[in-house]
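Written out below as structure tokens is the structure these notes cover.
In this view, the complex is presented without one of its protein chains, the others remaining in place.
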Amino acid sequence: MADLIRSIAGHYNYWMFVILMMTGLFIVVSRGNLIKKIAGLNIFQTSVFLFYISMGKVTGGTAPVNTGRAGEVYSNPLPHVLILTAIVVGIATTAVGLALAVRIKESYGSIEEDVIEDMHRTERPA
Amino acid sequence: MIAGATAGFIAKHLPVLVVLVPLMAAPACLITGNRHATWAIATLASWTSFALTVALFIRVAGQGPLSYSLGGWAAPFGIEYRADALNAFILPLIAGIASFALPYARGSIGRDVEPRQQNLFYSALLLCLAGLLGVTITGDVFNIFVFLEISSLASYVLVAAGGGRDRRAFKAAFDYLIMGTIGASFFVIGIGFLYMATGTLNIADLAHRLATAPADRTVRMAYGFILVGIGLKLAMMPLHQWLPNAYSYAPPAVTAFLAATATKVSLYVLIRFLYTVFGLDDPFEAQTLKLLVMPLGIIGIFAASTVAIFQNDIRRMFAWSSIAQAGYMLTGIALMTPQGLAASLVNIVNHGLTKGALFMAVGMLTLATGTSRLSDLRGIGRTMPWTMAAILAGGLGLIGVPLTAGFISKWALVSAALDAGQWWLAGAVLLSSLLALGYVWRIVETACFGKADETRVIEPVPLAMVIPAWGLLAVSLYAGVQPALIMEGANAAARSLLPHLTGVGG
Amino acid sequence: MIMTLIDLALILALLATAVMMIRLRNLFAMVMLAGVFSLLSASLFVALDAVDVAFTEAAVGGGISTVLMLGALALTARHEAPIRRNQLVPLGVTIATGAALLYGTADLPLFGDPAAPVHTHVAPYYLATAPKEIGIDNFVTAILASYRGFDTLGETMVVFTAGVAVLFLLRSARRSRGEVSGPRDDAPDARSGKV
Partner (left out) sequence: MTDHIALPLSILIPLIIGLFVHMFGDRPNQRDAVSLIGGIVTFIMVGWLLPEVMAGARPSASLFEMLPNVSLAFRVEPLGLMFALIASGLWVLTTLYAIGYMRANGETDQTRFYLFFAIAISSAIGIAFSANLLTLFIFYEALTLSTYPLVAHKGTDEARKGARTYLVILLGTSICFLLPAIIWTYGATGTLDFEPGGIVRGHLPPAFAPLLLALFAFGIGKAALMPFHRWLPAAMVAPTPVSALLHAVAVVKAGVFTMLKVGVYIFGTDYLAETGASVWLVWLAGFTILAASIIAMTKDDLKARLAYSTVSQLSYVTLGMALAVQSGVMGGAMQIAMHALGKITLFMCAGGIYVATHKTKVSELDGLGRRMPFTFAAFAIGALSIIGIPPTGGAWSKFYLMLATLDAHQQVLLIVLMASSLLNVIYLLSIPARAFFLPEAGTALRGFGTLKEAPLLCVLPPCLTAIGTIVLFFHADRIYWLIALIPTAGGHF
């Protein structure tokens, strides 16, 4: 029983992040609005970042900035480094996605996937 | 004296120069602005990069794996570039295709991209190339992600460059972006799990630590998410939906380049993870390959080839053919034998060359006639016999007719299947060739024996397109008659990945 | 204990925000919520000792991203059209992926466990040597700038790529002239061959 509680206490935030991730993923795959898809993608990616950062956490540790005190426990800095990079990659993707959405709006007059697909159907098939 | 010093510098930094040359040429393109100068810089960079990859291949073949610590920080603490028999074999393909695609782009890109945008286009092409090369050569899993995203972002915009002519390119690029980003995120989740299980990001270190650690759910999840993530990027059935549109609406030069390199690099990453990192000792990993990836590969071959037969658009037809061909490569990988792996590697290179040439030839046809719809191309073989001959030669390669590179691939895969005692697989591979015959012959019949449209206007095709297309085709045909180099390279790579299994046959 | 509670509260707030974002059809409000989501996650990053990440997320996720989204909304649409598509397949895909992930978490090292492989391999080396070798007290900055400096170069190139991409997509002359597909204004200048 104690093991179970320990396991739950030790894993619950991973589970929460998984649920968050899935919320984002659900928006991406279920919604037809292109902007909303990108917002969903952002939620998905941010949840992945949270997942990474929580694996770097050490109980009782402090932020990984050298305090000079001997025996100080620091949280793991490496996931932080990775996620800093990943955040920038994420915003780059968002920017490109939004730029594409703008061009799609200009060409089709809509950013709704369903509307665009209707147009494709009526156009001469490739 | 100076030459000697330069040579020494190049030799010392060879692995990183391969990537840095195109990476740094990209900003140079942007700054230069003039489209002719930009093109010259881009072409020069890709050729230089190609020469460097060839040098690297020779060096690795002669002296064994080469490790380069970036910034001088030793692995696993710093990022390592590591060239071994496997990636040194793939790198020349990527840079080589780029070397053909850039001259080709000069002839064709005017149709899709306006002059003052062309420096941006060439920048993006170089970034894509640099990203793909970086993914292939790096020995650090997170670095793979970073360079994968460079190449992916660049390839989204390259696909969107076709939007000047057909707005559907924008939507195709957007879908590609969504699918690609989901794939990349899955990949990141996967390497997160791996990092949690081992505490390292270096491939060699990962392999070492995973070999001794018991395989638990964490590692298995890492395996699953990396498989799906990379599967999305390489258009493994049923994760292929982005590909047909992306290949159909991108500018011809882009389709030729991406079809020959992007999915191939993803396959490389898959091989690297399966064989180097995971090692497939865990029954779960092996069974997944055998019971999931191989059937998916075979279903992909048959389903995608069948869909290809019913396409009216030639580019879309060959895009579906690419999905089918990825199935062959996955099947070889899933055989888990040195022969199967070698067959996949041979296939990666041979199909890259053939499909690159094929998309270039189709691009010429499209440019000259203004259409790629088969129903509008009846009898075109009489007006453009040489272009049709190039398409036919490439198509025969897809079927696997002797003296083409595709025949060698098929031979290697069937040998591997027979060697592994998988009779049904050998049969399926050969039977599926008939489907390839089906779609290639639809083109031949329509183009050569159909009634020609007398009113058709044929625009001249620039030599800048003709020469690279035929050059690449010649390379692919040469690979069909002189397969020894590619086969030996593939065998060496397969042997290096599966050292505990011996007896690699031809 | 108090940290755990803060942790939990933040996570629940994140979840609530995300669920509201699914439901909102007003895109403007959704973008605002996305900004809230970023700021909440930045707070969570602080609680998890990742202060550098928190700053970046607040600036990039909460700031730049929101601005970009708003800009895109101004150029596209403010409202999401009613949903016409089947929601069951996406739900199935999502649940399957989530179930796989939840299954995978069972063997993960416990949250905060200092004995986890993550904390015993490679990372201790940074903590031990970075102050001496690099001379920067912030370990994250030290690693970012040195040990994994090449990732940072890659990151810069990602931003550059995105810049090229956005410029390419939005600086088109055809756009400003309002044409969707104009005539060829650049004939191939190479000599033509017989084909």
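All chains are identified by letter, namely A, B and C, in their written order; residue positions are counted from 1 within each chain.
Going forward, a residue touches a chain if its C-beta (ideal position, glycine included) is under 8 Å from a C-beta of that chain, and two chains touch if they have at least 3 such contacts.
For clarity, every value in this text was computed on a predicted model and none was experimentally measured.
J.: Touch partners of the unshown chain, restricted to the chains that are shown, please.
T.: B
J.: Touching the hidden chain in the complete assembly: which of B:Val401, B:Ile443 or B:Ala493 does that?
T.: Residue touching the chain left out of view: B:Val401.
J.: Quickly run down the residues of subunit B that touch the omitted chain.
T.: 396, 399-403, 410-411, 414-415, 418-419, 426-427, 430-431, 433-434, 437, 441, 445, 448-449, 481-484, 487, 505-506
FYI, only the chains that are shown with their structure count from here on.
J.: I want to compare two interfaces, A-B and A-C. Which one has more contacting C-beta pairs?
T.: Contact tally favours A-C.
J.: Please work out the Cα centroid separation of subunit A and subunit B, and write it as a whole number of Å.
T.: So the centre of subunit A lies 28 Å away from the centre of subunit B.
J.: Please list all residues of subunit A that touch 2 or more other chains.
T.: 21, 25, 34, 55, 78-79, 82, 85, 89, 92-93, 96, 100-101, 103, 107
J.: If a residue has to touch 2 or more other chains to count, which residues of subunit B qualify?
T.: 142, 146, 149, 153, 156-157, 160, 167, 189, 195-196, 201
J.: Which subunit A residues qualify as touching subunit C in the complex?
T.: Of all residues in subunit A, those touching subunit C are 6-7, 9-27, 29-36, 38-40, 42-43, 46, 49-50, 53-66, 68, 73-85, 87-96, 98-103, 105-107, 110-112, 114-115.
J.: Which bits of subunit C are touching subunit B when the two form their complex?
T.: 100-101, 103-109, 116-123, 125-126, 146-151, 154-155, 157-158, 160-162, 164-165, 167-169, 171-174, 180-182, 184-195
J.: Give every residue of subunit C touching subunit A within the complex, in rising order.
T.: Interface residues on subunit C, with respect to subunit A: 7, 11, 14-15, 18-19, 21-22, 27, 30-31, 34, 37-38, 41, 44-45, 48-53, 56-57, 60-61, 64-65, 68-69, 71-73, 75-77, 80-81, 83-85, 87, 89-91, 93-95, 97-98, 101-102, 105-106, 108-114, 116, 118-119, 122-123, 126-127, 130-131, 137-140, 143-144, 148, 151-152, 154-155, 158-159, 161-162, 165-166, 169-170, 175, 180.
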